[in-house]
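These notes are about the structure you will find just below.
Every protein chain of the complex appears in place save one, which is left out.
Which chain is which? They are A, B and C, in the order written, and residues in each are numbered from 1.
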């Protein structure tokens, strides 16, 4: 029975005995390991693990299991979480004018590919911008933003996160820069997508800059939001080959495809508990 | 000290307690896990694991460790090996006229990228075909082959494998079909490289066939040799994009690049104990 | 002014003077070449060309231009077409249960990325299967098919193609095999998408077969439909890397992403007059 599987995710200082302790705990709790991945960072001396397990004899009681695991976690100073596999995470999506990532995430949620419940869509543009999207009952919030209203608008976003119980906030081509306060308030639970090039470019109209520079590859990066703009821990990246034939408009078009698939992968990794923070880097256990 | 690290590689029927048993064994043997990867195949109900570990307090004695591990292995019906990390594997290379893979493997061995000692090079062509390669003392064996001499030639190959103590035989664009006997004699320790296309082609001049068919991608596959020609367990594959501009000669040229990097990766995975057989498939733990 | 640009697409036996004749024709017609690509197939001795041009002095009258070009075309035995750049092509989409390609094409059409007008959607499944898609007024036709009704259903499809004036039929994961008659009736104007692997697999549940075989790459191919099932001229292909971690379900999921982007590219190439047939191959001029 798939619903009785659980995901234990943990990170702690690396020292002998962690795997032994975790595996014995699970064995004695009557649980079978279904899938496990681990990583020992030799530089940072940190240990990372993701274990999927199921009750060998029947249904597992997560609250009891959490309580029983507490001493093990304490012994090794673990940061950890225990979630039910397949359980949908609640996701709030922020979007601006371009809706390709939004449409893509809604579709993937709808067909059950992404285990998420979208709790609300927030945009600084009005609902008329999205009239061809079948929101299917998703609450839509128009929160326009000016220099003056920005603090109030960001407070409203945080309220919505709390009201809807969102586990994750996705900036699906949301073109407003978050304040340091909002970034901090959403630390470790907010994913952004942005274009990436070799070499990189700062400032406006990046695809036009890339065209001007004559790069032969364009790409996108999904990362956790920190107060260091576009520089948070990277979750996923991808690129496509381009040529001198590609106008800036072509680059924007090809960029859309890369952006939506990179963002969808990053969201998937996050909501299936495959991403662990390692300082300002990530450990991503593939699927 | 890098030389005191070991690799434990194992496969067995999946059942509760394997990780607990292995990790406890290592803990009690005074060893620390440096790196570990595992995979539970839900279809075949088999478990696969690769653990790199080091003696926490000092040098480990592999013979004693192997003896101590025997009961654990027996309890779970494991197929297993324990090797010293970084220890060079002995490799015999078979080659025909085209030497791009041979030259590449020699170079990677020479700069220490591949932990291998090439024990001999065998070709059905004469040494004059390779006069620009600095063999640097590598024994070269010219073993020409005709229909009549094939059984004798293959026996000589097997003898060379034994005489040189080769752990692995690499068919680096060796254009002779191995007999079922030789394939069986080299089971699980012989890697071949061949071109791959979507869709696939049988028969001679495959790049010309691919050109004729108008494919937009060409690729290569490295696999273990079995008596089912070009159909053994796949270790690694890669592709490159092509277009109508590409003549058959261009495809052959681009194919060379794909072949040598795919073969080098497959050899690397094998000699660093990253490949485990799972029926006629492989489990490859990435690096 | 973008609307005054035209695309001349032509193929003919290769012989001296073609480029000179075409470029002089355009020069004397008062037109400027904006973009041109050509290909001389040395094997087939055929010449292929795509020229985008604009009236240097003002609006071009396509009918007059076509008439004036006739003698040039006749002289070199050209197959040719002259279309207005940016003009939308009419597209009929056939779909079965899985709608990821359908949803993707509708979205790309809606935001103006693909210059197509979808004239109708035909499915062998009922409208209730697609209730979350905002068809926005697109006619939907439920044409169920059984062995007995297949000839009638296919006649109805051909009627719809004619009634709606469709330039192109897209099989967007349409899981019915077209009869030889329908394939012939849609020759050169029907694109299909299907999965592709190295090596290839025939028969049902291909992603499960690929998993069983242990391939390390999966892909998709978009091709023109001929009566040789899944073997028509290839327009576009792409792949993604997979591993032993990927269950058959994962392969299906990753396959969806490849399928929709390969199909969208192929449709784009076709409707922007970038694909020319070269026997059972294609010449695709990139953008």
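By definition in this document, a residue touches a chain if its C-beta (ideal position, glycine included) is under 8 Å from a C-beta of that chain, and two chains touch if they have at least 3 such contacts.
The shown structure was predicted, so the numbers you read here are calculated from the model rather than taken from an experiment.
Of the listed positions B:64, B:110 or B:142, the one in contact with the omitted chain in the full complex is B:110.
Of the listed positions B:100, B:125 or B:208, the one in contact with the omitted chain in the full complex is B:100. Chain A residues in contact with the hidden partner, per the touch definition given at the top, are 39, 41-42, 196-200, 212-217, 219, 221, 231, 233-239, 243-245, 247, 278, 280-284, 286.
By the touch criterion stated above, the residues of chain C touching the omitted chain are 15-20, 23-24, 26-27, 31-40, 42, 56, 241. Against the chain not shown here, chain B presents residues 100, 103, 107, 110-111, 113, 132-134, 136, 243, 245-246, 250, 253, 256-257, 261, 286-287.
In this section, only the chains that are shown with their structure count from here on.
The set of chains in contact with chain A as well as chain B comprises C. Chain pair with the most C-beta contact pairs: B-C.
With centres set at the average Cα position, the gap from chain A to chain C is 35 Å.
Centroid to centroid, with C-alpha atoms defining each point, chain B and chain C lie 41 Å apart. In chain A, no position touches at least two other chains.
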